Structures are given as structure tokens and as C-alpha cells.
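A selection of the complex's chains, in situ.
Chain IDs A and B follow the sequence of writing; residue 1 opens each chain.
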Amino acid sequence: MESNLRTSMQQVANFGTPTARDHGADMIKLIEELYPICRSLTGDGVRYTFDLLKNHVPVTTYEVPSGTHVFDWEVPKEWNIKGGWIKGPKGEKIVDFADSNLHVLNYSVPVHKKVGLEELKSHLFSLPEHPDWIPYRTSYYNENWGFCLSHRQLESLEEGEYEVFIDSTLAPGSLTYGEVYLPGETEEEILLSTHICHPSLCNDNLSGIAVMVELIKALQELPHRRHSFRFIFIPTTIGSITWLARNEANTHKIKHGLVATLLGDGHPFTYQKTRNGKLEIDKVATHALINSGQPFEIQQFNPFGFDERQFSTPGFQLPVARLTRSTLYTYREYHSSADNIDAISPTYLKESLDMYLKICLILDRNCKYMNLVPKGEVRLGKRGLYHKIGGNSQHMSDQMAMLWILNYADGTHDLVDIANDSGIPFDKIYEIALILKDKDLLAEA
Amino acid sequence: MESNLRTSMQQVANFGTPTARDHGADMIKLIEELYPICRSLTGDGVRYTFDLLKNHVPVTTYEVPSGTHVFDWEVPKEWNIKGGWIKGPKGEKIVDFADSNLHVLNYSVPVHKKVGLEELKSHLFSLPEHPDWIPYRTSYYNENWGFCLSHRQLESLEEGEYEVFIDSTLAPGSLTYGEVYLPGETEEEILLSTHICHPSLCNDNLSGIAVMVELIKALQELPHRRHSFRFIFIPTTIGSITWLARNEANTHKIKHGLVATLLGDGHPFTYQKTRNGKLEIDKVATHALINSGQPFEIQQFNPFGFDERQFSTPGFQLPVARLTRSTLYTYREYHSSADNIDAISPTYLKESLDMYLKICLILDRNCKYMNLVPKGEVRLGKRGLYHKIGGNSQHMSDQMAMLWILNYADGTHDLVDIANDSGIPFDKIYEIALILKDKDLLAEA
């Protein structure tokens, strides 16, 4: 009976995703499927993305009309685009949206006219320091039209008359976002947020979408979850502000959160702490990273980044951190055509999935216990928990874990504290705590 | 009058034991006297040990009947042994309790039979990594018989029939422990605990017994003690649990405590903090060790060790730390026949005694004062406390101590804090504080 219990516990405690599928390859496949779509803050690209995601996970989508007031902001007009190009003085197409959806300035208003080189150049964007890459640029709140192209091409443009054409619409419509909610034993939530607004860019942000999809599947397979998990797929900034405005009354349920993106490259994990810096998610993520045996970086909160900015505004101060591999500052290919499928790998995506899963499981399993036999040590022997003479190292390790847990089970130390102070991995502490609870030696505090 | 006061205070403050006796030699003598006795958790060996200790210190002994419930445990049957041996295939005694009381597995049930080599070996214990040493093994809660012998001897055993004989009894009786109580001005107690259950082993634990005996004598000689001191001599684990069960109502009086053993070897002092880690005893021991000018180690609490485990269970959380020289992990001779008189020295025992005495005196003398002339500095000159012109370095040092004490005497800093912040030794701070109190400049907070 004890060994049955142990086996069952070990299965539960066994971090890492099931091995039946090649999760890395599956994530690459999903990214390749989503890559060609031209997403933006709003529009059909986002809706089509959700249509594809619905083949994998039970995502519910919401439409919020343009003009809706959300705190200091309002939902913008909806933008859609069918195509766009520049024709050179000789009439040939020199830049075409059909080749790359980065070529058109995101949120460009429609235009069709002839312009001289000087006027044209005031609407062109390039990256002088990476002359072969096309930049990704937006103009959400300043109506404008423009094209992005390689600096090499921009430099080669000759004097003459150019024809510019952008077949877009910017008109009242709605902002689209999606949610996946996995109910748990309690309404206390773990929030995972990733943005859904970037066009053909792989690491920022399709890697985040792909890892979240696989994480949802892994969490769905768990026999039970103490926390409910909420995944939100939102356009950046206006999306998180809109989500907060519509869900303000329920934000008190959010106990821990992470913002996910930049998860496919080879940079060590970079964890940006919550604004507070000393919350349970900060302790848990630090524990998981230290125990991964891999290099990693931990950074203080900084109000310039991804959607953690919104969750961390003074009116909310939610316990939301960020876990990426690269950051804005270390990812050379950031917001350019070089952020393509070559910039990411299935191995790194899988590592990211495993780290997210590990952190989620520790968060879900961590708790404080009370020792029910608190005066003097528990007599382990009479409960079959004590080796007789000698014993092997497995027994010693189990027994040290028992001593630590029983001593620290005073209602003030959680299992991660015990793991940190004892140097025993969390999964061992968790496994042994369940055995001690099964023996009526522990109760949740 | 002032110089009389100072002389008297210096005598009191003078740490270290009186020099009339050679304390190191006396401790070695006591250890040699106690060494041959076969002690165990219970039994006549322990009682005889107390008979000898009563020649030195006023120890009161208690008998707790077998079967008494003490928290999660019960007092075991009493074990006594007269002898035991193994005869080889040719009838010769190859292992004999008369040669070393380690030869018989402690708490062995009686046995007398003939066994083949294979069965015999399942009852033999040796130390392959130290082939000439006899291990010390016990089987308190699992009725068994067995012998301990050198690995070299074990390996030399030939096939054949062996006769085993253990002349022991395991029967209802009682557990014996002892206490020495030195009353002080208050009922607030400093607890010193050492175990009394090991057979012929010198460093663990006869060194602890010997240092405690001399410490009792030194504390008895003090003109006054603010705290009461309680020394307990107990069998390990079941003894401290039994003591806690019988004294639970008075444990609130324990203000500081130390567990003493492993005090005769040459390892630097190793202080294991209280479970809390930030109590007064932790501060005081750290201060004493730093100011000893010798190397030392300070370790976090660990629930695997000596009787501090029991005092630190969540139902008690007493302020009890541990001070040893070696630890379990660094003492190569631990629980073997090599832990004999050659493993300890009078010099190290004396150093241990002095360190224990120093810590006890600081604990007893430390307190918080209020400056009774708190606004602006005290005018030392009109009280004869200020040098006139110039002054020697002794005066400067006294005067700096006065300034520190008068400034910090605000009810929140104790004398150890003042010593730590000023860099002035505790004994100087204490001496000067008494002078200032005598001048009505200080009152206890």
C-alpha cells in the first residue's frame, strides 16, 4: 500500500511533459502554420489565428467594439489589409506585401498615389545596422502610411516618380482576444499571458503562443489542479488594458502570473521579477531556475517591457512576472524579418515548455503544512517510515526529507522554503509530504 | 572607592576558569574513570555513571518506568548486559564483550546458540573503510542480536559452526536521567544538555559530560548569577523527549540553551544556530567565537543532529543551539572504537570549557539599559569619569566605552549590541556599564 502510494505520487511529481509526442516538433509545426498570417492589434489576422488555435485548445474569443473606453484608453478602429506595393519609376513592383507582411507599416491607412523620392523616403523605414533585414514598425495611434524595407534596397532607390498603393481599411470594428480557462479545485488563479498581435515574427511572439498551447495540453492531462489556470491571448498594451478593464472585479483571484514570449531562441532563461520582487512566484521561479542546473538571469522589475507593465500598474499591482529566454535588449533579431523560423529551435521551445510546466506545477503544489504530532520528533519507526539498520542512500534521502518537513511544518514555511533550506529538490519534498499527510502526520495550514 | 569598584568588577568580568586546578587534566581523569562503563539508553551503566558524577556535582537522578508514554514515543524496556562472546569453529573466543563493550550490538536481546557463518554474518557489523576499527551500533527499537568487530577480523572468518552468547536482559525497568540545577536571581533558565547513553566513546560523548561537570563547578563559584542554570544528562532522543514530556509546563522559563558533545578533539568550534537563527544565543555565541581570535564555523539549523532536534520541534521551538568542535560529518572516528582517549586532549577540553563559560557569562550578564540623563551628553568630568588633559590609552578606551554605552542605552540595544557596534570587547563594555550604573547614570530597561 505504501509502495502504491509512492508510485502514484512519483507519477504526479514527475516533472516534464509526457514523452509520447515530440513536443518541440509540434510547436515548430504550429508556428509554421501561424507564421504567414498578418496579425495586428485588431482585425481578421487575429481572428484567423484563433480559428487555428481552436484546433488545439478550447479557446474562447471575445470581441470588444472600437471606441470602448478602457481606463485611460479606448479600443482603436479595426485594421485590415489585403495588399500593398511600391512601383518604381519604371513601373516594376519593388516592394510587395505579398512577399512579406512586414513590408507595410502596421496600421497604415489606405493610400494610392504617385510620389517623388523625397516624399516616399519620409514614409520608408529600414535598419541601417542590419542592411538586409526588413524592420517591423507600427503606427497604431498616429494615422500614417508607410513601408518597411531593407536598408540596402532603400539606399539603391533612384530619383523618379514612385507609385504607392496600400489596400487597407481602418474603420469601426472590434478588438479580438482569447482565453483558455482550466478550472481547478479552487478559484484561485494562475494567469498566463501572451500577446497575439505580431505578424510574421517567430520568437516574438509565435514562440509564446506555441509554448502556451502545449502548456495548456500538459495541464489538462493532470489528474487534479489545486489552482485554476487562465491563459489569455491578447494584443499587447491595449489588449491587456482592455482585459483588465473587463475583468477588474476578478483580478483578486490572480495569485500568480507570468507573461510569456521570446521562448524559442538559445539565450539562457531571463526571469523578470514581479514589481514587488518578493512574492511566491519570485521564490518559485528562482527555485526552479537554480535547480535546472542551467545558466539563467534574474532581473528586477522594469516598467518598460511587455504586458507585465499593465498588470503592474499601481492601481493593480498583480503578482505577475515575466519569463523569456532573450529580452528586448539581448535579442538582435527583435522586430525584424530576421525573427523567422531560423531564429528558433524545437529544443529550446521544449526547454521553455518544461520550465513553464515546472514552475506551474510547483506553484500549484506548494503549500504550508502543520505537523500534527508537533512535540518531540515523530516516531517514524512505528509507522514503517524508518529504515532499520544501515539503509541505502535512497532511504537516507527520504528520511532527511521527512525530518525537514516535520520540523518545518509549523504553518510558516511552505514546501519551497523547505526545499531551499534543506537543499532537497522540491519534487522529493512534495512526494514525501504527501506520504506524511497520508500517514496523518501533516495537515494543510 | 571607584578603584575598589573597578577591581571588583574586573574580577567578575574576568572570563576563564580559575587557575588553581588543571582543568584539562581533571577532565581527562573523569573521562578515564567513565570510559570502561557500558552505558546505553537505559540500565545500570547509566546509573553507575551518575554515582560517579555525584562525587563531583550535585546531580539529582530520575527514573521513568518502561512503557511511560512520552508524546509520540514510550519509554523502552531496560537493557542490561553482563557479557557476550562468539566462539569460533575450534571453540576459541574470537570476539568478547570483556575486551570492548562495543563488541555487542547495543540493546541486543539475549542469545545463545550455534550458527553457520552465513547466519552469523547477518548479525555482524564492521567498517570496511576503517578495517581495524570496531563500529558502535545500536538496535533500540527493533529487537535483534548482533556483534560489532573489525572488518579485518570479519573478513578472516572461515566456514564452520560458531557459538554465539549474549548475557543480556531486556525487561521492564526504567530510564534514568540526571539534572543539576543552579538557582539564580531569577527563574529564567539557561539550559545545557548533554547525552549520557554512549558506552566506551570519548569525544562523543564523554567529552560533553566532562566539560559540563567543570562548567557546573565554575558557575557555582560565581558570586551571583542572574539566570538559573539547568544541566540535563539524558539518553539521546528518547531522553530529551522524556525530559520535555515531564517538564513541558516549565519550558517557557528556558531563555537560552546549548547542546554539548564532541568537545575534546582539535577541530575548530562549530556552532549550529537555533532553528530561528536570530535569537540572543545566536548573537552571543557568534560574538564569543569572533572575539576568540580562533577559526570557527557557524552553521544553519539542520534537523539531523543531536538533542537540539527535540528542543526544536515545532511544538516547542526552544531557543536551543549546539556547540561542538567536530560534527557528525567531520569526526572520522565517530561511533567507532577509534573514538578513544587518544582522540581527545586536555588542551582542547579546556578550550571548550572556556568557550562554554564565556558564552554562559555573556548570556547571564547581557541586558538593556536606559540612560537616566538622556538629553545631551552626560557631563563625565563632574562625576570623575573624564580624564583631564591628555590621558593614556586605557582612559581613552574606558571613555569610548562610556560614550557608546550612554548613547546606546535607550532600551533597544543590549550590551552585546554595543560591543558589536563599537568593536569594544564585551568584558570592557560590561565593566564600564557597571561603573555607570553605580554612578546612577544607567538603569536596567
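Methods note: a residue touches a chain if its C-beta (ideal position, glycine included) is under 8 Å from a C-beta of that chain, and two chains touch if they have at least 3 such contacts.
In this text the structure is predicted, and so the values were computed from the model without any measurement.
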Discussion item. Counting all identical protein chains, and not just the 2 shown, how many does the complete complex contain?
Written reply: 3
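FYI, only the chains that are shown with their structure count from here on.
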Response to the item:
Averaging C-alpha coordinates per chain, one finds the centres of chain A and chain B separated by a number of Å equal to 55
Discussion item. With touch defined as at the start, can you tell me which chain A residues reach chain B in the complex?
Written reply: 370-371, 373-379, 381-382, 388-389, 400, 403-404, 406-410, 421
Discussion item. Give the list of chain B residues in touch with chain A in this complex.
Written reply: 70-73, 125, 137, 139, 141-142, 144, 237, 240-241, 244-245, 248, 275, 300, 303-304, 309-310, 312-317
